[in-house]
Structure formats: structure tokens, C-alpha cells
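Okay, here's the structure, questions in a sec.
Of the protein chains in this complex, all but one are displayed in their positions.
Coming up: chain A.
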Amino acid sequence: MDVGFSMSNSAPGEEPPFELAKKVIQKFVQRQVFAETKDEMALVLFGTDSTKNPLEQDGQYQNITVHRNLMIPDFELLEEIANQIHPESQQADWLDALVVCMDLLKKQTEGKKYDRLVIVLLTDLCTQASPDELDIIIDNLKTAGITLQFFLPFPAGDDEEGGGDGDRGGSGHPGAGKGLSREQEQGLDMVKHVMLSLDEEDGLDEIYSFRNALEQLCMFKRIERRPTAWPCQLTIGSSLSIRIVGYKAVMDERLKKTWITVDAQTNKRDDVKRETVYCLDDDNETEVQKEDIIQGFRYGSDIVPFSKVDQDQMKYKHDGKCFAVLGFTKQSNIHRHQFIGNQVIKVFAPKDDEHAGVALSALIRALDELNMVAIVRYAYDRRCNPQVGAAFPCIKQHYECLMYIQLPFMEDLSHFTFPSLENKKFVPTEAQLSAVDSLIDSMMLVEKDESGEQKDMLKVHHIPNPAFQRHFQCLHHRAVNPGTPLPPMEPWLKAALERPEVISERCQAPLEEVKRKFPLTAVEKKKQLKTSAQIFGKDTGEPDAKKAKGDEEEEDYNLADIAEGSVTSVGSVDPARDFRTLVKLKSLPFGEVCQQLTHRIEQLLSNKNTHYYMKSITCIQAFREQSVKLGKADLYNSYLQSLKRSIPNRGLEVFWDLLVQDAVTLISKDEVEGSTVSKNEANQFLITDEKKEEVAAPTTEDTGDVDDLLDMM
């Protein structure tokens, strides 16, 4: 990178080339870091005030600094670029810098294997370069197999900025020279000369402008994986085989890394330990040692112990790797929506075997001409279960292959029947259909342009996965700006997921028409989050008159009842009221009354009927209310906790949901001093999430008490 004096010059209101060049490098390094490529990078600055490079000698190669040797880029490099690289006040010959880079590449790649060697030059070409040794340099570049890329503050060709793929190879550069100094023009000519000498055809494609580069670098690199060959033989019967090589061509890609858990204070992974213990499903949750655990499988209602060893011995075995034709069938017998699996494999003949190539080509063309596919048994290797799939012929301009896609097994399919849509009620009218027609017309993404060529406005397979882009954007932000909230989504990413602008403008009127022609009314959903009160509320015609009475008396129960002394125990008709009365009377110990109440609740729950559930809830509410009043939380909390534990076994989930919706939770410290439950825990309590249960574990550690209490009751 040129950091020389002229790089910080800029027209007013424009960013100096130095800043742009720095951004290009930053973006590039970021992409490399997150793509975790094994590419190594070195950074050489020229135009620096000091000189530090292996070639400096006798005043040669001055003002050139090797900032970083060849290694894999990391955040350290990013930080250095951000903080240590500034515009400096010297100038240096870019050809000299090029030689330093070539020397660096040569020395530091010795003994290592490399696919590609690239030197990227970012400069404004403002320094006079001496063309004396240009030809020697070009020769050396050629012999070393080094390719060059130039990034300049201005476009090299006429139409570069236009973004077209048109002809840039023309020798003249009327438009490009605009505003360029004599040095720059000379420099540009030299650059073109170098590039064309290295690659006559596409050499000039490797000259970019900073602006263009920044646009292209704004997204994170797509996930790239080196295709791995899967050599095998395609067989038809016992005696016809063709050597093939398979490659994954399309694959539902996932991020390579998963999140690790670290301690929030120290941010260290080692500080966190995860331990899994096993216990019996009994009241004591008796712990079981890992050695005492064997594996079993469910066979309907039976659980069959089946050790790993036995399983391996008895499991389905096959001969391993294969790509065997079972038969051929019409392509129309294969339904696209029945494709299964998450990949497409392209099958070629090995590149060094032209006989196999011819044989496979015969098969591909035969299938193509007959409109058929091969149904094959595919097994990746001995350890993997075999699949059945279809091999489609695929003939492209430059190559031919088979495309293998997995098809379902009988077990994978579910046949659902749906009511026919040819129903009088739903059949659209002609007017409605024509509204849909004009909507489709206005929203066509593929259109013929003036030259009659089809143009696809939105090729979604050219869009990078937004999940990955967002993921890297956030990681990058957090790494560079720790302590600040995550940024909003990048505007370009948002836009990429939307309708193309042309379409959204064009479809406005047809959409309005559709809206007019098709009345759509959202049906009020009563089902969502109904509380027990809403189901059995007073206003919904409560069938049980006695209970309705109880509801009314929720707070101010009838003193006359007490006066009469008629209540001696918690009865079944209105247990909640009886309970309140008895607590008030204090004729029995609180614990005793509670026991009577919980006994009733259990009776009610055993009926498994929503009406009884409602009654139970009023009891629990009364239990809670009186416990808070008396400042005794323990009995209530213990009961509710044990009740919660028993929910799954007793199939009382519906009841629990009602309880949750009525927010009947534990009594917290905030309400009653003696409670051992914090407010937060009380709130968490109703969530029957496994994770939450783990969290709540410390509070329920004294489970012994609960059990005792239940015994007592």
C-alpha cells in the first residue's frame, strides 16, 4: 500500500485516496479473518518515512517498509491497520515496492505449497516510476507465477465505473485520463503494459478502482468449501461399471463454528463446567452412576435394553461405497417436492480417464434424449446408511454430468388428504381471477429486454445467506467496538431481501385491486391465552350455580356462615370458602386446615375436567391469599412445588396452563418475610421450561421437607 505523501491529497469534499485504500485493506482483511481461509498475507508499505526491507542497500529501495511478514491475518493485523498506519510524507517508486513484494513472496514461501501468489498494489501512481527494468520484472513475475492486482483511485478504463462487462481492452483511454497528472498517466500506461504482458486477454480486469472495490467488499465472504472428490463406480448389473467421481454441488451450508459458553465475569471457557448426572424417576431422584447405565430403545410401549455392542452387531450392514443403478424411469415420475436430504451431488468421470468419460457421456445423453433418470442406490461408505435417489442427466455447454438427489423412503412420506379447493364457497370469480392475473403481470421478475433476451431481476442464489452476513457483522462490530450495542442490519442486506424496487412500484395498483376484490377478515382467536376466568367467568353463563356464588364471595364471605358455626371441615361443595372460614375461625390449626384443603384439591384434580380445574384454582388462590395474610409461606410453597413436579406424571398440563395464565405463583420474600423464594424465582416458577427448572434447582434443594410435608398431609 502506498502511504506516500500524495495519497493524502484530495479534492475538497472527497475522501483522500489514502483513507479509501486503507478501507479496502481493512475490509479485505476482515473478510479473510471471518472466512478463516488459510491464505497468508503480508503488508508492505511504501512512501514511508523510514525504510525497513531486506533489499535496502546503498540507497536502493528506500522508503519501503515491510510491515508484516507472510502469515494468516488476524485481529492483531486489523488493529495495527486501524491504529498504526498513517499517511506519511515520503514518496517511493511503486515498481521498487513491487520488487520488494516479489522478494518477500519468494523467500517466505520457500518450501511451502501455494495455490496462488498474488501481489495487490494500492497506489495513486503519483510517483515517477523508472521503467528501466520493467521487462525483467515482468519476466520474473511470469516465472514465479505471481499475479498482480491494482487498486487505483480512478478507473482504468472508460466504462469501468459504469460497472458494465463491456470491452475494456481498448488501448486508448480518453475518459480515464481526465484530471490525471502526467505521472499518473505514465504510471497507468505502465500498469496496463504490465497487466497485458501477464495476461493478454483479461489482464485489465484486474485493475480496480477503490470505490468499486469497496462496494464489492462490503459483504462478508460467502462460505467456501473446497470440493472433495468421492471416487466410486457407477454400476449397471454385475458387469457394466463406469468410473465416476462425485462432488457436492449444492449443500445447505451452515456456519462452521458454534458458540462456546464462557463465564460472564472472566470470559473464560475453562471456568465453566457442564456436568450431566443421571437419576431415577422417583421421588428422591436417586442418582445413578454412569457405569450403571445401559441403553435401550422403545418398541411401542416396551423399552428394550439393547447394548451398543449388540446393536452394532445386529444392525443393517452393507458392502460400503456404491452408486448402483436399480433401474431407469421417466423424469415425470419423480416429483420435485419429494426431493429429500440437503444436498445435490454432481457426478463426473475422473478427469484422467477419457474412456470413463465417453461411457458416462453415453449414459447422460441417453437419459437426456429419452427424458429419463436413473434410480440408484447410493452409499457414501460402509459406515453410512444407503439411500435411494435419482441421477438426472445434466448437459451444459462446457461439461456433462449426472446430478444425484436423494429420494424418500416409504417411511419418510406422510400422505395427507386435504379438502378440495373446488368448493363453491372458494371458487374465485372471473373478476377475481383477472385481478390476480394483473398482479402476476406486474410482479414478473423475469422479463425480456429490448434485445429479446430474458432477464432475471432477482437471482436469489446470488444473494449471500443473510444469517451469515449478519452474524459476521455483529461479531466484527463486537470485536472492534467492545462494549457498544450491536449495530442495526446493513442497509444493503435489508434491501437484498426485499422486492426489487421496480416491482414494488409496479405492483401497487394491482395489489389495491386484489385487496378490493378479495375480502379478507382475520378471525378473532378466542383460544389464545384464555384464563380460567375467561372460560368459566361469571359472564359466560356459569352452569354451576353454587360455584358462582362462591366466586361472588371471593373476598367478603358471609359472616353469617361463621356465626352459624356450620363449617367444621373443608367440604367438597365450596372448599375455598370453607377454607377461608376455617382459617378465620382458628378452630383448627392452620396446618390441619391446609391439609384438608389440599386433600380436596387433589380430589378435584383427579377428575380431569376443566370445570374441576377451575374449582381447584380457586382453592389454590384461597390457599395463597390466606397464607400471605397469615405470613406463612412454607406450606403453600411446598405444596405448589410438589404439585408442579407431579404435573407431567398425572397429565395435568392443561390445568397447569390455566394456573400459569392466572399467574398463581409461589409466595416470594417480598410478600412474606419467612419465604425462602425470591421474587424472581417466584416469577420463574410458572415456566415449565427444563432450563428454568435447572436454575430453580438451588431453591428446591430442601426437597426432603416437601416430601415430609406431603406425608404429613
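In this section, a residue touches a chain if its C-beta (ideal position, glycine included) is under 8 Å from a C-beta of that chain, and two chains touch if they have at least 3 such contacts; residues count from 1.
Criterion: contacts and distances are computed from a predicted model.
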item	value
Choices "Solanesyl diphosphate synthase 3, chloroplastic/mitochondrial", "AP-2 complex subunit alpha", "Translation initiation factor eIF2B subunit gamma" or "DNA helicase" - which one is the UniProt name of the chain not shown	"DNA helicase"
Hidden partner chain, touching residue among A:G237, A:G452 or A:P589	A:G237
Residue touching the undisplayed chain, where the options are A:K23, A:R211 or A:R478	A:R478
Of A:F46, A:F348, A:F579 or A:F623, the residue in touch with the unshown chain	A:F348
From A:A21, A:L78 or A:V99, residue that would touch the chain that is not displayed	A:L78
